[in-house]
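Here the complex is missing a single protein chain, while all its other protein chains stay put.
Showing chain A:
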């Protein structure tokens, strides 16, 4: 214990924790929104969907299937040129936020689609039978009926994003993952590594608990 530098590292730790929080918060918001739109697109264009369209569905599926399986650490490198164009830099937190937002959008789109397909087609038919428009049905039936599972899905996405931020260091990004690798793992300082680990675990637990509670309230069970 006496070998550990943790005593001196607390300011850096708090900075790293804050970085993880804001990177995840921004990417979950932006990527979550993009993912929601993309997921809605996947859902409504499915065969039998409200806007069933085979060509659009195929295009969206190919797009999502192309990007989603790329390991994030490689994805960062792959989209770096685009990051330079869009956020003006290929390194640091802006580049990480850019890559993470894109990756999150593709991942979340599938989560959204999976949750929306569980909405009973019968309630959609009931809404159609009273003359509701398709856009209204998406807004007032599909999303509210799937809200509970969607909250759980986004909670899952949050945890996945925390996981993905760990590799931010490869392009000079910060966060708890980078902190653990740089000051813990590479300095053979187990205390530092485990401090970061515990912080991540606590963060994930708190968010998961909040997500579960919210979903339970929505689902009333």
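Simple rule for what comes next: contacts are C-beta pairs under 8 Å (C-beta built on N, C-alpha and C of every residue); 3 or more make two chains touch, one makes a residue touch a chain; residues count from 1.
We adopt the following convention: contacts and distances are computed from a predicted model.
Taken from the listed names "Twin-arginine translocation pathway signal protein", "Methionine ABC transporter ATP-binding protein", "RNA polymerase subunit sigma-24" or "ATP phosphoribosyltransferase regulatory subunit", the protein name that UniProt assigns to the chain not shown is "Methionine ABC transporter ATP-binding protein". Remark: the omitted chain is touched by one listed residue; of A:132, A:170 or A:191 this is A:132. Taking the complete complex into account, A:147 is the one of A:56, A:147, A:170 or A:204 that touches the chain left out. Mapped onto chain A, the interface with the missing chain covers residues 120, 122-123, 125-133, 136, 140-141, 144-145, 147, 220-221.
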